[in-house]
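A single structure is presented below for examination.
Note that this complex is displayed minus one protein chain, with the remaining chains in position.
When the chains are written out, they are named A, B and C in that same order, and each has its own residue count from 1.
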Amino acid sequence: MSKVKLKRRGRVAPERQRPLEPGLRQSMYDIIFGAESYWGRMFDIILLLAIVGSIAVVAFETLPSVRDDEAQVAMYLRCEIGFAILFGIEYVLRLYCTRRPLRYVFSFWGVIDLLSFLPSLLVGLGAMRQNAFVILRSVRLLRVFRIMKLWRLMSEADVLGEVIWRSRGKIVVFLSVVMVAVTISGALMYQVENSPYQKTHPDAVVDSKFDSIPQSMYWAIVTMTTVGYGDIVPETTVGKIISAALILLGYSLIIVPTGFVSAEFNETRKQIKKSADCTDAQSASRGEIGDITCPACEENVQLKRAIFCHRCGTRLPRD
Amino acid sequence: MSKVKLKRRGRVAPERQRPLEPGLRQSMYDIIFGAESYWGRMFDIILLLAIVGSIAVVAFETLPSVRDDEAQVAMYLRCEIGFAILFGIEYVLRLYCTRRPLRYVFSFWGVIDLLSFLPSLLVGLGAMRQNAFVILRSVRLLRVFRIMKLWRLMSEADVLGEVIWRSRGKIVVFLSVVMVAVTISGALMYQVENSPYQKTHPDAVVDSKFDSIPQSMYWAIVTMTTVGYGDIVPETTVGKIISAALILLGYSLIIVPTGFVSAEFNETRKQIKKSADCTDAQSASRGEIGDITCPACEENVQLKRAIFCHRCGTRLPRD
Amino acid sequence: MSKVKLKRRGRVAPERQRPLEPGLRQSMYDIIFGAESYWGRMFDIILLLAIVGSIAVVAFETLPSVRDDEAQVAMYLRCEIGFAILFGIEYVLRLYCTRRPLRYVFSFWGVIDLLSFLPSLLVGLGAMRQNAFVILRSVRLLRVFRIMKLWRLMSEADVLGEVIWRSRGKIVVFLSVVMVAVTISGALMYQVENSPYQKTHPDAVVDSKFDSIPQSMYWAIVTMTTVGYGDIVPETTVGKIISAALILLGYSLIIVPTGFVSAEFNETRKQIKKSADCTDAQSASRGEIGDITCPACEENVQLKRAIFCHRCGTRLPRD
Partner (left out) sequence: MSKVKLKRRGRVAPERQRPLEPGLRQSMYDIIFGAESYWGRMFDIILLLAIVGSIAVVAFETLPSVRDDEAQVAMYLRCEIGFAILFGIEYVLRLYCTRRPLRYVFSFWGVIDLLSFLPSLLVGLGAMRQNAFVILRSVRLLRVFRIMKLWRLMSEADVLGEVIWRSRGKIVVFLSVVMVAVTISGALMYQVENSPYQKTHPDAVVDSKFDSIPQSMYWAIVTMTTVGYGDIVPETTVGKIISAALILLGYSLIIVPTGFVSAEFNETRKQIKKSADCTDAQSASRGEIGDITCPACEENVQLKRAIFCHRCGTRLPRD
């Protein structure tokens, strides 16, 4: 049953785009889209480094010290255009080696790939506002997980994903509780902080920071997650008492999901383990004393039907 | 024993208000109060959206940019009155289809329902202060859980509620410890921060932010929950040293409940699972001792109808 | 072995102070020092309320709005003296009914009890500085746990105490790691933030908030526990990068103890449960089908030697 669930979450196989006939296009496809071969992985790593580099360029470009210096701006702009050209070439190659290029163009990754270099290329000579597209480049960073998967981190990522997927019901309940709590406390604090007779000092600043209900709700979220910026804080005594109570309540509320994730994680792992054990145990044979060696303590006199090592209690391997 | 506890938490059955004779009133009752039928659920969802909408209207009304604009204020006021009329109609229908309307009027939800539209309706033409009642509307949001329950999230919500209910003893102990810690550290910091010979700089601002013990206790709560607004911070060296120690202490203190909830959650889930298995087993055929071998301990003297091995508690295979 | 540990933590029995001969003094002793009888518990609850009340009086006394108002100051002062007289009477009674009064006077609680009313009583007419002793009153709040214990929360509190006691080794290791990390990052940030060539803006405020190493260490503690007041924040670019890294590191560091406490808590509970189970199972009898009723699913046809219910896998009670 767990297996069915695991499969249901599988993504659409990318093989549908792979050119059918062997040749340059197929080899290029394997390198550019695949990550199984050595060169495929190399390509992905280099691409990832280029993405990180281009993000760094756009990011540093926005630093005040850079923006004030003509020379540096020009330098960063050249890097920027360089990366754009690189990504442009990559895009063209992707178009070339896919079986149905249009399908790729209108796919999620196709749009992201196009938008991540086009604006820089077009506006490269004119205005400066293209760094809005750094977000799209950041999205491309998600490719990092494709490479990772191959480095044996696959099972970790799968357990993680599985845990989040299984907890979805609880996450919905939890977020609803949080939103209701946020709305109620936001509305409450707005009222309390704006009552004219609540000011501690008669000469207190007249305008409270809780100047609207949405603002109060923003405060409630910032407070309940224990972020606590301090840009909006209760000024009145009653407001402080109420917010102290809300903090303790909100804190208790927000601890609960930790328990979820922990419990879910444990169970998911156990299940994955168990199904592995079951497979191992499939071909177990029966008898009296047999020759099975415990993998943990190297004891090799075991009852043939033993499931656990009689010496250290480790589960025995079945051949 | 676990069952008794679960039952004790059950709410008063709402069926007592259901009209006895079939007809329009009964059908309306099922739609408005029930959530089992398709239309009953639809009604609840629409009502929920209306509640969310009306809260949004009152919330946005308080935004400074809206308050300064005459046209927008008038527009929001109209929406506001529109929602109030809608809720008024709903209230009248609720009165109409309940068996004993007065009982509903004076029930918790009856009062909430009335107060959530009455002020807007009455003051709709005069003063602006009715948004105090947005809190009551927010309370109505709790209806969201009734709808959710039906979307198979019931068991999640139940486990959650059960966990909190079971942890109540620990929560009381924990809150007592926190309150004692808060009182002691609040009083301590008040003394430390207000000693005249403690100022780091001779020209430091004379009045400390720790201007009273309740204020210091508010600081202690904000600090120990790691919210840390920063509106009140220690200024003296000794105050900083003490508060650093308090932070570490308070932090350790506050981690502990995570362990509770986690452990309690695991156990509650296991128990609920078991009792669900019991229900499944209700219809198991009765018989005497049969020949089923436990896959875990190989015990082969089992009751024919056994679901679990009587020796090690492992679930038996069924053919 | 677990039992031995549990015992080692037992406190000195307070019975040594109980008057030997029955009579008024013994009865008073049972009421004042004990919490087993109805009146003993009543006395403790009333005393606790008086302590809370007296703390509230001293706390509210320090509010700026109260301090400015002559009438209120006088009123609070009278309450204050009233409570002091009450605690004085209680102290005298305690002296009267203990077997060896001097031993009580110089015990921890004796000193606390004396200091919690004496200053108020003495200085009640003169200066205003006696609220320093509110800390001592707060300490008296710890009595709350004695009462609680009797309300069946004992086992919870015991598990909690046991968990903390068992984790002491890990807590020491953890605090050492934290202190080393705090020292290193404090010294690092002090250097980074005070290098003259690190300022982002040439016109930045000259004096950094990281004006000394102890201050930087205070910042490191506030940051690593995610309190984050914001009174001291990095101003330079390098400082921000380093502190971002430190935050992620410190955050990871500080999550670890959660795992401890969780794991320790689970194990402690299991052990306590197991030892309870063992005691139950002591008198188990052997045979074929016997008449044991499962407490969870009410199945009463069980093998006599069954340990688990064959139907729902619940552990069966042994008589």
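Here is the rule we go by: contacts are C-beta pairs under 8 Å (C-beta built on N, C-alpha and C of every residue); 3 or more make two chains touch, one makes a residue touch a chain.
Everything numeric here is computed off the predicted structure, so don't read it as measured data.
Contact with the chain not shown here comes from a single listed residue; of B:214, B:230 or B:250, that residue is B:230. Those residues of subunit B that touch the chain absent from the view are 63-65, 200-201, 226-230, 237, 258, 262, 296-299, 311-312. Residues of subunit C that touch the chain left out of the display are 169-170, 172-173, 176, 179-180, 183-184, 186-188, 190-191, 211-215, 217, 223, 226-230, 233, 237, 240-241, 244, 247-248, 251-252, 255-256, 258-260, 262-263, 266, 305, 307. The chain not shown here touches subunit A at positions 55, 58-60, 62-64, 131-132, 134-135, 138-139, 141-142, 144-145, 148, 152-153, 156-157, 160, 163-164, 171, 175, 178, 214-215, 217-218, 221-222, 225-231, 254, 257-258, 261-262, 264-266, 269, 289, 295-297, 301-303, 305-315.
Definition applied: only the chains that are shown with their structure count from here on.
The chain with its Cα centre farthest from the Cα centre of subunit A is C. Among the chains, the centre nearest to the mean of all shown protein C-alpha atoms is found for B.
One inter-chain figure worth recording: subunit A and subunit B are separated by 28 Å, centre to centre, where each centre is the mean of the chain's CA atoms.
Chain geometry summary: the mean Cα position of subunit A and that of subunit C are 38 Å apart. Counting partner chains per residue, subunit A has residues 226-230, 237, 258, 262 touching two or more of them.
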